[in-house]
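With one protein chain removed, the remaining protein chains of the complex are shown where they sit.
As written, the chain order gives the labels A, B and C, with residue 1 at the start of each chain.
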Amino acid sequence: MSSNFGTLFRVSTFGESHCKAVGVVIDGCPPGLALSEADIQAQLDRRRPGQSALSTDRQEADQVIILSGTENGRTLGTPIALQVANKDQRPKDYGNMRDIPRPSHADYTYQMKYGIRASSGGGRSSARETIGTVASGAIAAKVLKEKCNIEIVAWVSSVGEIDSAAIDNLTISRDEVDATIIRCPDREAAAKMEELVGELKAIGDSVGGVVSCVIRNVPVGLGEPTFEKLEAKLAQAMLAIPATKGFEIGSGFAGTRLRGSRHNDPFTQKDGRLGTVTNRSGGIQGGISNGEPINLRIAFKPPATISLPQETVDFSGKEAVLEAKGRHDPCVVARAVPIVEGMAALVILDMLLRQEARKALTFK
Amino acid sequence: MSSNFGTLFRVSTFGESHCKAVGVVIDGCPPGLALSEADIQAQLDRRRPGQSALSTDRQEADQVIILSGTENGRTLGTPIALQVANKDQRPKDYGNMRDIPRPSHADYTYQMKYGIRASSGGGRSSARETIGTVASGAIAAKVLKEKCNIEIVAWVSSVGEIDSAAIDNLTISRDEVDATIIRCPDREAAAKMEELVGELKAIGDSVGGVVSCVIRNVPVGLGEPTFEKLEAKLAQAMLAIPATKGFEIGSGFAGTRLRGSRHNDPFTQKDGRLGTVTNRSGGIQGGISNGEPINLRIAFKPPATISLPQETVDFSGKEAVLEAKGRHDPCVVARAVPIVEGMAALVILDMLLRQEARKALTFK
Amino acid sequence: MSSNFGTLFRVSTFGESHCKAVGVVIDGCPPGLALSEADIQAQLDRRRPGQSALSTDRQEADQVIILSGTENGRTLGTPIALQVANKDQRPKDYGNMRDIPRPSHADYTYQMKYGIRASSGGGRSSARETIGTVASGAIAAKVLKEKCNIEIVAWVSSVGEIDSAAIDNLTISRDEVDATIIRCPDREAAAKMEELVGELKAIGDSVGGVVSCVIRNVPVGLGEPTFEKLEAKLAQAMLAIPATKGFEIGSGFAGTRLRGSRHNDPFTQKDGRLGTVTNRSGGIQGGISNGEPINLRIAFKPPATISLPQETVDFSGKEAVLEAKGRHDPCVVARAVPIVEGMAALVILDMLLRQEARKALTFK
Partner (left out) sequence: MSSNFGTLFRVSTFGESHCKAVGVVIDGCPPGLALSEADIQAQLDRRRPGQSALSTDRQEADQVIILSGTENGRTLGTPIALQVANKDQRPKDYGNMRDIPRPSHADYTYQMKYGIRASSGGGRSSARETIGTVASGAIAAKVLKEKCNIEIVAWVSSVGEIDSAAIDNLTISRDEVDATIIRCPDREAAAKMEELVGELKAIGDSVGGVVSCVIRNVPVGLGEPTFEKLEAKLAQAMLAIPATKGFEIGSGFAGTRLRGSRHNDPFTQKDGRLGTVTNRSGGIQGGISNGEPINLRIAFKPPATISLPQETVDFSGKEAVLEAKGRHDPCVVARAVPIVEGMAALVILDMLLRQEARKALTFK
C-alpha cells in the first residue's frame, strides 16, 4: 500500500539501489497502444545520473526492458512489467556512513521503521526508485498525447537564490528545456545556475531549487472531489518524489496575499468553450480541471548527502563527524524534471480514465 | 474514489450545502474508545460559520449526532456514522449566479464534469463538506492523544500581506490560538488581520492567508514510502481542503535557496533516542516521521465569492456582470484551522495503524 | 476497509441492530439519474422482517430517507447517503444470551476480535446490516436497467431437502418469484417449503436453503482479471452476506464430475454476436462476461439463533444451556432474495464503469 499509485491506471514500483533490478508493474494500461522500449527510454535517459559534468559522476545506462503486457509492439491491456538492471549490485563500502546516519537523509528513519535497512546507497530511498515512476509515466504520457494531445513540460525555475525569468507556459517545449544542462529555459539564469552547481560540486556542498511544470490541453472535468481533487493527487504525487518540501498550484503562496477581486479569474468565451482571462487558479477550480493550463511548482531541498564534514552523532548517540564518501549530485532539479513529468502523467491519466467511466453512464 | 480517505482508518464523507444532512462514515476506528457527541462538537464549533463578526453572518449550529458504531459511550469497532442536519434545505435564490458561473469557483467545472450541479450555495464544493473531515478528524485526534499523546495545533500565520511573528511550535496550544478571533497567536498581527478582514467584509471583497500546523509527539516510523510518504499524504489531505493553493513541510520553498551544509539537520542524543538539532526536515525524513515536530504551512486563496461586481461571461458565453448575493466569508483561514487539524489527524492515525501492523510482524 | 465495497461505484455501509440508524453512503453514482425513495423502498420492503407469518414476528417499516446526493429528483454525481431509522434503539433483555455466546453465531468472534460487542441482537452482525446493501443495490440496479436493460432476478431454489424444479432463467421475473411467500417459483415445492418452515417456527428450530440468481443482458467484457474476475467479485459479494456457506457459478460443483468434451459450451452465431449453445460457463469465461445469462447459486446455512435449548458453554467456559429469547427467522432465504440481487447489482455496475473507462481509451 505504499509503492502502489492510481485507481485505474495503477503502478507498483520496486527496487533498491543495490538489488538486481528496479522497475514497475503497470496495471490498467489501455490496450492497443503502440509501445516499445524506445518510448520509455527517452525519459529514463533524461533522469539517469552522469548525464553531465554537473551531476554525479556515476554512469548508469538504465536500459529498460518490457517483460510483459505487449505483443507485436502493441499493449494487450494486461499488466506491463518494466525492468532496469542495476549494474552494480554489490553493496558498497560507504565508510563510516554505516554507523552514522546521514543528517536529513533516510538512514535513521528507515532503520527505525523497518528494524533493518539496505547497507548502502539509500536502498529504497535512493533516487533509483524513481525509475519506476519515470518509466510508467512515459507510457501514461504517450496515451495522453495520442488520445487528447495533452502535453506535459517541466523545467528548472530556480537553483538556490538564482531565479529564472518568467517562462511562457503556453509554448515551452522539452527541447527548449533540454537546451541547457541545468534544464532552465532562461539561458542567462541557466548559466549562473550551472556555475553555482559546478562550484558546489567542487567543494562538496549541495543546493536546492524549484521545478515548474505545465500540463496543457487537459480536458475540462478531471479530478475527483473531495479527497482526490486534482490538485490533491498532484500534490501527493509530487511530495512522493525524494527531496521535495513544497507544492504550489496556480497562484500558490503568493496568491494568499491578494484580494479576491484581484485574484479571481473572470470567464471569457474561448473556441466554443468557457475559458478564463487570467489563470491564477492554475487550471483547476473546485478540484476539477477547467481546461486552462495546469501550472505547478515543486520545491526540492538541497541533497542531504554532501562531502563536507558534518558534526552529528552515530546510531548509538555518540558524537561523530560524517564525511560522506561516494559520488553525489550537488543539485537534483535537472534530473527531477522527467520525474515531475512522469508523476503528472500518472495522475492525469488515472483521472481521465475515471472521468470517462462517469461520462459513459451519465444520464442526460 | 473521491469522498473516501484512508486505508485502515477510512472515512467516507457526504452532503451538499442544501440537502438534508452532511456527515461522514468512519470505518476502522479502534474499539473501546470512550466517545460522545461532545468529543466531536468542540471542533465543529470552531469550524461553523457565524462564530464572529468577521465571518459570514450565516448562523448554523451544526449539532452532530452519532448514528452508529457506539454503545454505552464506547466505540464498538464498527462503522461510526456522524450526521449534521442542514437547517435550510431549500435551494436559495442566488440571483443571477444560476446563469453566471462564479469566477474561480466550482460552478463551471462541476457543471461540466457531472452535467448537472446543485442549484445554489456550492453544493458539494461548499465548505459544508468539510464538516465530515472535522468530525472524523476529532475522533482520530482523540485516539492519537489518548494512545500516543500526539498533539495537533494549527493557527493563522498570515492574512494577506500581514504576517504573524514566529510562533513557538513546541508549546503553542489551541487555547492560545483561540485567544483571538482570527486565530493568530501573535496578538499584534491578529489585531491588524482582524481590522483588514473587517474592512474587506464591509466593501464585499476577500483576502487569502496561510495556516500553519504542528503535529507533536509523533512516534518515529510513520509514513509509507514511496507513494504514501508521510508528507505526500499530508499534502494530498491539505490540498483536498477547499481554496488551498500550496503546501510546505519543514523548510518548504525557502529551504530550496539554502546549501546542504546549512540545511541539513545534524543528529543529537535526546531522551534515549536520536533527535535533530535543527528541524528543517519538518519532522519527516525519507517520507517517514523522525520523532521531531511535524511542521506544515498551507496556502489559502482569497474566497472566490465576493459581492463586488465582476465582469465575466455567463454559461452561454455572453458578457455579464456578476454581483454575488448571500453572506460570504471574506477570509476563510480562521475557520480553516480545525479543518487542517482534522486532516492532519486522519493522516497520522491511518499511518500509525499501518505501522503498528508492520511492527507486530517484524522479524528481529 | 471492511464496510466498503467497489472501486468506482463504492458503497460504505453502517449500523448495528440497536443504534440510531443503519444505512449506506454511495460514492460514484452516475449523475443525472432520476431517483426517489420509492426506487429504493421496494427492495427494502422485500427484505424487511415481518413480511409474512413464516418470518420473524418483528415488524420494522424500514423507511429509507435520501440524505444527500440528489436535487429535484436527480442524482448530482456526489455521494448519496441513505438512512433507515432503527425503531427500537434500546438494547434488549436477551436473557442469558449476554453471558453465553450463541453457537454458530458471531457473539464469540466479535467479542474476541474487537474486545467489545453490542449488547444484544447481533450488533453489526445482525441482518439489519444488509439494509445498506439492498438500498445501494437498488440504485445500482436502476442504473443497469436504464442504461443496459440488465435484469437481476433471484429466487429460492431449495429449503432444507426440498428442491425446486428447474426454473427458466431466461424468463423468470421478480413478480413470479414473489407469487409465493417463500419466493420459490415452483408452486408445488413452495408449498412444501412453507409448510416445513411453519413447522420449524412452531418448534423453535431453523433450516437452510439455496438462493439462485440470474443476471441477464450483461454486455460482453465485464470483469477484471486476474484477482477481480467477475465470478471472483460475485463470490466475495455473496459470501459477505450473513449465513452464506457456498457459491456456484454455472455448472458449479456438479460440473467437476463431467468431461471437457461434454462440459464445454460450443459457440454459435446469435444476433450479430457470438453466443454459446449451452451455458455451463454461467455467462463468464476467463473471468469476463460473455453475454450469456450469469447464473449463480448461494448456500445459506440454517439460522444460528433457535429457541430449542442448546448445550454449550458460557464465555468463561462453564457448561450452560442456551434457550434463545426473541423472535427469529426460522429460514432466511426468502428475505435473502433482495440481498443477493443487491450484491449482484453492486458488482455488475462497478465492473461496467471500469470497462467503460477502458473502452474510452482503447487504441483501435
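The working rule: a residue touches a chain if its C-beta (ideal position, glycine included) is under 8 Å from a C-beta of that chain, and two chains touch if they have at least 3 such contacts.
These numbers were taken from a predicted model, which means no experiment stands behind them.
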| item | value |
| --- | --- |
| Residue touching the undisplayed chain, where the options are C:S52, C:N72 or C:T109 | C:T109 |
| Residue among A:L67, A:C148, A:A254 or A:V277 touching the omitted chain | A:L67 |
| Touching residue (missing chain; options C:D186, C:E231 or C:E341) | C:E231 |
| Among B:A61, B:A179, B:V321 or B:A357, the residue in touch with the chain that has been omitted | B:A357 |
| Subunit B residues that touch the omitted chain in the full complex | 7-8, 28, 30-34, 74-75, 77, 143, 146-147, 352-354, 356-364 |
| In subunit C, positions touching the absent partner | 1-5, 7, 13, 101, 103-106, 108-110, 112-115, 124-125, 129, 158, 160-161, 200, 205-210, 220-221, 223-229, 231-240, 242, 244-253, 255-261, 263-269, 274, 276, 280-282, 284-290, 297, 299-306, 308, 310-313, 315, 317, 354-355, 358, 362, 364 |
| Interface with the undisplayed chain - residues on subunit A | 1-4, 7-8, 10, 12-16, 18-23, 25, 27-28, 31-32, 65-72, 74-81, 83, 91, 113-119, 123-124 |
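Criterion: only the chains that are shown with their structure count from here on.
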| item | value |
| --- | --- |
| Approximate Å spacing (C-alpha centroids) for the pair subunit A, subunit C | 45 |
| Euclidean distance of C-alpha centroids - subunit A vs subunit B, Å | 26 |
| For subunit B paired with subunit C, centre-to-centre distance based on mean C-alpha positions, whole Å | 38 |
| Multi-chain contact residues (two or more partners), subunit B | 1-4, 7, 13, 113-115, 124 |
